[in-house]
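With one protein chain withheld, the remaining protein chains of the complex are depicted in position.
Our next item is subunit A:
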Amino acid sequence: MSARIGVITFPGTLDDGDAARAVRYAGGEAVPLWHADEDLRGVDAVVVPGGFSYGDYLRAGVIARFAPVMTPVIEAARAGMPVLGICNGFQILCEAGLLPGAMIRNQGLHFICRDQWLRVENSDTAWTTRYDTGAEILIPMKNIDGCYMAEQSTLDELEGEGRVVFRYVGGNPNGSRNDIAGIRSENGRVVGLMPHPEHAIDALTGPSDDGLGMFFSAVDALVKA
């Protein structure tokens, strides 16, 4: 049985093609989901990819958060379905309340587009079991609203519970609190990060294949289940 992983396309999504390709590279079946869908077509997991859904109007991710497809995503995520939010997808999951905190404009105001080293801080999630804790990976990042913000009490909770999944190494690129690049939900099934693992699955087209482990991890979790 191959794992069926949904990839959502909102108006303005950019990285759904690469996210679907990453799912297929990892041996999963990529199932396209449309923003107006009211059910998840029987998928076992969902990737909310990056881009500029609804032009980032009002606030990055907020309008997508209210799209019809998000109702079943939120419901399934709360019931334990693995969900990965990448970049704009991370912003959407924060707006939806599946992950705490919010992203603001990068300190320095630059749109940052570069290959970025991250440290894997937690391999106990549906999306990171293929990594060793402490491993450093190189994947692209490209955003202008990537500065992770949360209240101090939220940060203390995330740190205390091991819910910081990825941290920037080699300097903080955008002012994110505690150098946070990615976090997870309490149960470890929902993960969000600003950099793009789906762009680093093959050395032919990316800086490394370090991102592929996230998709292998999800396929492992689903096939075992």
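Heads up, the rule we're going with is that contacts are C-beta pairs under 8 Å (C-beta built on N, C-alpha and C of every residue); 3 or more make two chains touch, one makes a residue touch a chain; residues count from 1.
The rule is simple: contacts and distances are computed from a predicted model.
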UniProt protein name of the chain not shown, from "Electron transfer flavoprotein subunit beta", "3-isopropylmalate dehydratase large subunit", "Acetyl-coenzyme A carboxylase carboxyl transferase subunit alpha" or "Phosphoribosylformylglycinamidine synthase subunit PurS": "Phosphoribosylformylglycinamidine synthase subunit PurS"
Per the touch definition above, residue among A:Glu75, A:Glu151 or A:Glu186 touching the missing chain: A:Glu151
Contact residue for the chain not shown (choose from A:Ala30, A:Val62 or A:Leu98): A:Val62
Sole residue of A:Gln107, A:Thr133 or A:Thr205 that reaches the chain not shown, by the stated touch rule: A:Gln107
Residue touching the undisplayed chain, where the options are A:Gly12, A:Gly80, A:Gly162 or A:Gly175: A:Gly175
Subunit A, residues in touch with the chain not shown (by the definition above): 58-59, 62, 66, 94-95, 100-102, 104-109, 147, 149-151, 175
